[in-house]
Every structure is written in structure tokens, then in C-alpha cells.
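All protein chains but one are shown in place.
Naming follows writing order (A and B), and every chain is counted from residue 1.
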Amino acid sequence: MPDFTHVLIASHGTPGAQAAEQSALAWCRTGGRLSHLVVVPDLWSGMMGDDWLNNASTRDTYGKYVEGELQREIDLHVERLRAQTAAAGITYEYKVMFGKPTACLLEYERERTPDLVVIGTPRPKGQLGLRSRMHPERLGGELMAPLLVIPYPR
Amino acid sequence: MAEDKFDRGSALTIFKNDRQEDFIALVISLLIALLVYLFV
Partner (left out) sequence: MVYTQRTPWTLIMGVIMVAYAYLVQSGTLAAFIKYLGTGRHVGEMVALGYIFGGIAIVIGLWQLLAKTAEGHVDYYLSTVGGVIFIMLIAFVVKWVLDPQMAQWGRAARPALGFNFASVMNLNYVVMGIIAGIVTVNVFKVPSWAENGVRLSRLGLKTGVILLGTLYSFAELQQLGKLSVVLIGVFVLGSVGLVLWWGARRNLPNSMTGVLSAGVGVCGVSAAVAAAPVVQAKSTEIAYTIGTILLFGVICMFVFPIAGKALGMGYITFGAWAGTGILNSAQVAGAALAFQPEGIETLKVAEIFNITRVLFLPIIVIWLAIWYVKREVGAQKVDVGQVLISKFPVFVIGFILLFLLSSTGIFAPARHYQGSYFDNSDKVMIKKDRAGKEINNYLKDADLDLLKKDAAKVKRDDQKAALQRLIENKKLMSIEDDDTLRGVVNAKILSKEGNAVLVKAHRAVRHTAPKIAKFRDLIAWFFTFGLVGLGMQITLASIKQAGGQPLVVGSVVGVIKAVGSLIVVMVFVHETI
């Protein structure tokens, strides 16, 4: 197995992303570093209640609730990965970004300058999930590091 | 950002809360009603 000292993984906890996480761990050398990017897709800004009938308290409660819920889901995910990296002797760091997945990944890669970038493939048809995805074609053109795309687990 | 005094409102409204938005809407309405009453 070739090994890299600094691997960047973009994942958000779906089965496809978890497969990518396992590969990222496998490709990262012991004592290396795993940078984990969690994107909160900007579609959420269209989910903040388009309507005009609610009071501030309702919308604030909702906004805080959604933030809290996303945070809770991200925390669970991060904790799981933190435990796995610790077991493998890999330094772990993560960052939560808000925006379009592809743009966020490019920005994070520029910031961290990893040796390898790992992502999962877009979700196959029929699998449920949020419709917000990476565009590997664009990544391939703009990333500095090599890109590894992990197939969806079957 | 939340602690910034002049960063307020949400993605949907510029007002800090809806009571304020409702109130402003009422003030505008009354103002328009007055103008219509006086000039039309």
C-alpha cells in the first residue's frame, strides 16, 4: 500500500462517504495527518422558511434547532472519525464549511496542501440523500494534489 | 457575527424580529392610509 503523510477527506457521513473514509485511513501512513472537511451545503439557506407568516421567535427557534441538529450530526460523525484515526495513530483535524461542496473542497485543499485528496463517488440512483454533490470533473482540473474517488459500497 | 450590533435580521428579513417587521408594516400602512385620506 502506498502511503501518504497528509490526506484530505471530504465526507458527510453517508454510506458512500464512509467507504471513502475507510480508504483515506488505509492510505494514510501511521503518524500522518488526516484533514477532514465537512460541508454544510448552501441549499440550507433556501430552507430557512420562505414564508412570511411566522414570528421571529418561531424562526429563531427553528434556525437554532436546524443549526443544532446539523451540529449534532456533524459532531457524531467527527467523533467517530476521531476515534478511528486515534486507533490508527493518525493526527486528526476537521473543518466545517458552508457553501457549495466543490468550491469548499478547493478552498480547503489550498489551505491545507495535502498529498492526496479522497472523496466518494456521487450517490448512485435510487439511494436517498441530499442532492448536493462534488463535481469530480471540476476538481480534477483545479486540485493541486492527486484525487482518489472511492466507488459506492455494494 | 452574532455579537455585532449591526449584523442582524435573517436571510428573510432585515429586521431583528417579526414583531418589529409587523409593527413597521403597520406604520407604513397607517401612513399610506393617511396620505390617501388627505390627498385622494
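Throughout what follows, contacts are C-beta pairs under 8 Å (C-beta built on N, C-alpha and C of every residue); 3 or more make two chains touch, one makes a residue touch a chain.
Nothing here was measured: the structure is a model prediction, and the numbers come from that model.
Participant: I'm checking contacts with the chain that's been left out. Which of A:L70, A:A88 or A:A103 qualifies?
Facilitator: That would be A:L70, which touches the missing chain.
Participant: In the full complex, which residues of subunit B touch the absent chain?
Facilitator: Counting only subunit B, the missing chain is touched by 4, 6-15, 18-19, 21-26, 28-30, 32-33, 36-37, 40.
Participant: Which parts of subunit A face the unshown chain closely enough to count as touching?
Facilitator: 41-55, 57-59, 61-62, 64-66, 69-70, 73, 128-132
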